[in-house]
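Quick one: this structure, given as structure tokens, is what I'll be asking you about.
All protein chains of the complex are present and in place, except for one that has been dropped.
Per-chain numbering from 1; labels A and B assigned in written order.
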């Protein structure tokens, strides 16, 4: 099949896409030098390391005196996963089960080798470590090599609002992260939700689709670059377009949107780098929905689903927790968003070998998706690749000789 | 391993094979622009579309007012399978579950988009559709792009005889379709059937093998080109060769064919393009056996097994149906042809990476197989390939802009 982006061009329009969105097309494993959510904070217990795959890299996370650290889950020596059999002899280190190579969580330094305390490798080699920050009950990891910019530059606006309580459900979806992001931000994908039990269950309504206003020059999206360090794009179709509550074939109405009630939801939809959606409000006028599409490997992503609500007072979290368990899990987390999961997994095969990016036929309502690709191409801090870290091997054998 | 057909030649004989049979070697997914049987007619109910994989392409078939239609099972927009969640709002169309793109079964025209009724794509794009014809209870699909020749040109002689009743059993075999065809037409493969319960169960007999008559110049096959539009080859070994009922090692008889009775079967064996065998009579003097080897994907084929019999009178079909269920399924469909299935699956690994076509060592009795390869190379209407339909993407984005 070859590399589609090197294939002879079908026509100029496709060639334009390849030129405009090339780095997005290449970001199969996500963008490098960005912050991504991983575990929920309460999953990481003191001194109990857990592995997490992020952008094709295997990480090991651990909490020490309350603070979370992340290290590459691979011994420098023979490449085995440290997580295969965790051995932690001191609070601040992890020891490889195979030959006793011992790394400091804080900086990855190879500080001891239990099987050979005199090795010249000690103190001169380091494992890769990753900056970590926690926010709103999520553990964020900086997947990159540069000095990390503030976490806030990779968060959607409002996520860290005071008194905003967050409930997270993380699922692994068997589709590339970009299929996830484009499904979530896709203006007309709401067609798949037309029979969702959320509509009647929460007295709200959803149109079947949106269309641009005829003969209007208003743009259907608004790009925000580097506003408070954040880069994102707003879908303006809900505001400037025409919602359709009836679906027609051959001019006849063949299906109608369910009118569950008059609650207004999903008024403002935006997508932020490096891949997080904000739907405000959703699924209730009092709530905001956020969801991250975190690259796991080339063919799967972590779908990190955040239900959020501002609640004042000391018992806010417990109150929201009960509501989440009793109501929202059924109507919203599973009842509504399960449909997105199977839609993404059904889309994946077409794009899996990359040819789908050239063979797809986008239509007017996809303007937001096309603008997102441009934004992502222009504002990412790097492409995550699968390349072996050959540079870390430099001088690797200096201490030994045959 | 590379491409065997580009490798340096071992010797001139192999080189001759590559030159003679190249398009046969390349037809891993079958031949294009031919008619293939798919479902049984009674499997396709009115308005209930079913997916079928043919030559690596995903199709969706549906019956409308009694007539069967076939469309590519893939939305033009984002490439999802329409069959993942069938939505049919009018009898003559199918609507994609994702964004409401709606196609006409008759010609594939994108006639409506439920989420955006004003899109310029409507009326200007079409999904691929395939000509369909039914015959003798089978649904035939034309896998191709040209104006289809008559169905009869891809049927073996006699299949559509008046009063011929047909019973079909379709199974998926994990072997390339050519392994299926060569197993079926192979003169001496009857060695695997030597203990079949059909022999005693139906008072018949099978030799262990055939050999050419010593010092005879009579050809062992007869090629038929474009006779009534059909292309096929007859195995003349049963007529002109010498059957062997005893097998010898070191000159001693070590096994003997079972003599189940005196019924004569399998007098005339022929193989027809694009891959259908006729055995006349079989498994009984009053019956003719037909079997198709329909390419599913590169490593599997649909084995479409047809037991047929001419029966006069109004109750012919019911009578034959009872006989088929009570007798032939046990002795013949499963009892006899199961052996062919495991033989094909045992042969597949050697040919799977294509090197087997060069490493095999054919012998005299394979003359029919070699002639079949020549015939298939000379009379096919095209090679089916896995290439993405890049040409369909032409101008795809004309209606939209970033």
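Operating definition for what follows: a contact is a pair of C-beta atoms (placed from the backbone, for glycine too) under 8 Å apart; a residue touches a chain by one contact, two chains touch by 3 or more.
None of these values were measured; they are calculated from a predicted model.
Shown as candidates are B:212, B:232 or B:335; the residue that touches the absent chain is B:212. Only one of B:35, B:69, B:130 or B:351 touches the chain withheld from this view, namely B:351.
Screening B:280, B:297 or B:366 for touch with the missing chain picks out B:366. Across B:64, B:224, B:238 or B:255, the residue that sits in touch with the chain not pictured is B:255. Residue A:81 is the one among A:81, A:157 or A:316 that touches the chain missing from this view. Against the chain not shown here, chain A presents residues 74, 76-81, 84, 89-90, 93, 95, 97-100, 102, 111-121, 125, 386, 388-402.
Chain B residues in contact with the hidden partner, per the touch definition given at the top, are 1, 4, 7, 10-11, 13-14, 17, 20, 186, 188-192, 208-212, 214, 244, 247-250, 252, 254-255, 342-343, 346-347, 349-351, 355-356, 358-367, 370-371, 374.
As a convention for this text, only the chains that are shown with their structure count from here on.
Centre-to-centre separation between chain A and chain B, using Cα means, comes to 46 Å.
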